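Left out: one protein chain. Kept in place: all the others.
On to chain A.
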Amino acid sequence: MITTTGLTKVYRSRGREVTALDGVDLHVKEGEVYGVIGQSGAGKSSLIRCVNLLERPTAGTVTVNGRELTALVGRGARAGKELREARSRIGMVFQHFNLLSSRSVRDNVELPLEILGLSGRERTRKALELLDLVGLSDKAKAYPGQLSGGQKQRVGIARALAGDPKVLLSDEATSALDPETTRSILELLRDLNRRLGLTVLLITHEMDVVKTVCDSAALMENGRIVESGTVSELLATPGSQLATALFPVGGDASGPGRTVVDVTFHGDAATRPVISQLSRTYNIDISILGAAMDTVAGKQVGRMRIELPGPFEENVVPIGFLREQGLQVGIVEPAEPTKPADRATTVKEGAK
């Protein structure tokens, strides 16, 4: 649905060049919720702005819904008619809502319809329908200044849906909201994704957002995508930074000469009593240093950091047993004194 190839954006100011995007290849499939996560300055904002060409990429192509948008760019700085037409079919939601304070809620939702050239009666009908969809039909006459943050974002979403888009871009839509409101907005996005078959590309710096709504995710660092895939694929990838960040497990070895192992459960294995089997079969004591369990996309997944007595060499067989059970197992090397424990390197070796 959204494909970018070799997307590059370089900002030039006073002779200095800053590369915000460095050859980004992104593939968002139809009907999925795709999250791009990264720290500020990683290039997330530039990426989402390049998708509807609010920012013009320096190089690379953007294709949305089978249409190559980068080919529609005219020579001048202004957006040509074709590009504007294409943009009107891509909804966008912003972190700071960007509602016009001089217009009522209904008129804000009508704005894109005015741009599309609908008649007054059509606009009103559609705007009220959309407000109903986001659960704000009683606020049609209010002004944005009278709404709470969550309500404003609902108006923003209603407005973004006015052009019957197939694609919704969400630029940190929940970053200015409290956790409770964030949850309700994410639920709304999820709901719209299911009911309207909307493809959602969202950028965020909150792992929780990815955990709650995303089917797929990508991690951005310094203008590049360093990891991407469906959430379950990522969890199945040993040493995945995203998986580690989604399910952070901490804990140091209780002393020297012990083996610390990160175990990732998902699918079937999550429901079997693997750890107690391990303990009984090999007659070893296992301590749990840290664990996180959650439900992602309807499946139970989790990570656990356990400690086995004795050095690695003595534990080859029990670790082999865990792998046989279909778990991802990563051996955690003893943390160096300078590094915090949760950043300990996970040895990159996985299950066959």
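The definition used in the following text is that contacts are C-beta pairs under 8 Å (C-beta built on N, C-alpha and C of every residue); 3 or more make two chains touch, one makes a residue touch a chain; residues count from 1.
As a working rule, contacts and distances are computed from a predicted model.
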Checklist entry - The complex lacks one chain in this depiction; which UniProt name from "Cyclase family protein", "Thiolase domain-containing protein", "ABC transporter permease" or "NADH-quinone oxidoreductase subunit L" does that chain carry? => result "ABC transporter permease"
Checklist entry - Of the listed residues A:90, A:186 or A:289, which contacts the missing chain in the full complex? => result A:90
Item to check | Of A:78, A:121 or A:195, the one touching the omitted chain in the full complex | outcome: A:78
Next on the checklist: If the hidden chain were put back, which residues of chain A would touch it?
Outcome noted: 52, 54, 77-79, 84-90, 92, 94, 96, 98, 100-104, 111-112, 114-116, 142-146, 148, 159, 162-163, 169
